[in-house]
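Note that one protein chain is taken out, while the other chains of the complex remain in position.
Entry: subunit A
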Amino acid sequence: MNDIHTLAGAYVLDAVDDIERAAFARHLADCPSCAGEVAELLETAARLADGTWSVPPPRLRTDVLAQVSRTRQVRPGGGSGRDRRTAGSRWRTLSVAAVAAVVLAAGAGAVTWTVAQQRVRDERVATAAARAETERIRTVLAQPDLAVQRRGLSGGGRLTVFSSPGQDSGVALLADAPPIPADRAYQLWLMDGETARPANVLPAGVNGDTVVLTGVRGRSAVAVTVEPAGGSAQPSTSPLAIVPLT
């Protein structure tokens, strides 16, 4: 029995043959703790699909929806009970999955929001410069060497930095940062070890924005501080977040 248990990894990765699969499934039915482990590892293995995302051809959608409309669903229950798990492991998996969902939802929301902000501003200002900025953001985001890092701000909100060393540029998204008075502004800094080089200054009183960073190559981090409107030459307050670039 112990021997078959070592198959858990191969089973989860679908790297067993049919006979072994059946034998292992039988084993799981009698071993609640193994079932718990397998359920968790299945969830882990599914994360390996994260990097394989690929947009399918549009006709797949048409075909699937058409087939679904004439396919009867199976009745509830009667499924295999092989992945039953203990309360403890269930809790753990649930919480990990739930936290992941929340983190991702928060991130996606922030990006949508800041991009929407950008769009609103573009429409209002309607200048060629603003449109060019949007275009630059898109260009940076399309770089193959793009890396992403996200950190929370002390006091709330997030700073997300996309950086492309190849293009020597990046995009910073400040979202839901603490509100500031109209005579203050959020300012970004490109860190070179301990040295802070002034980067973008956000409009006064604004606590969320999307901006293009230049000169990121060789820099270690992006920091954000609150400064007098218009920005400072040196940080005058301590950083609310430091986002590493590598």
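Remarks
Methods note: contacts are C-beta pairs under 8 Å (C-beta built on N, C-alpha and C of every residue); 3 or more make two chains touch, one makes a residue touch a chain; residues count from 1.
Here, contacts and distances are computed from a predicted model.
Note on the omitted subunit: UniProt lists it as "ECF RNA polymerase sigma factor SigK", one of the names in "ABC transporter permease subunit", "Extracellular solute-binding protein", "Cytochrome c oxidase subunit 1" or "ECF RNA polymerase sigma factor SigK".
The residue from A:V16, A:V206 or A:A229 that touches the chain not shown here is A:V16. Within subunit A, the residues in touch with the undisplayed chain are 6-10, 12-17, 39-57, 60-61, 63-65, 67-69, 71-79, 83-88, 90-113, 115-116, 137-138, 141-142, 144, 146-148, 150, 160, 162, 173, 176.
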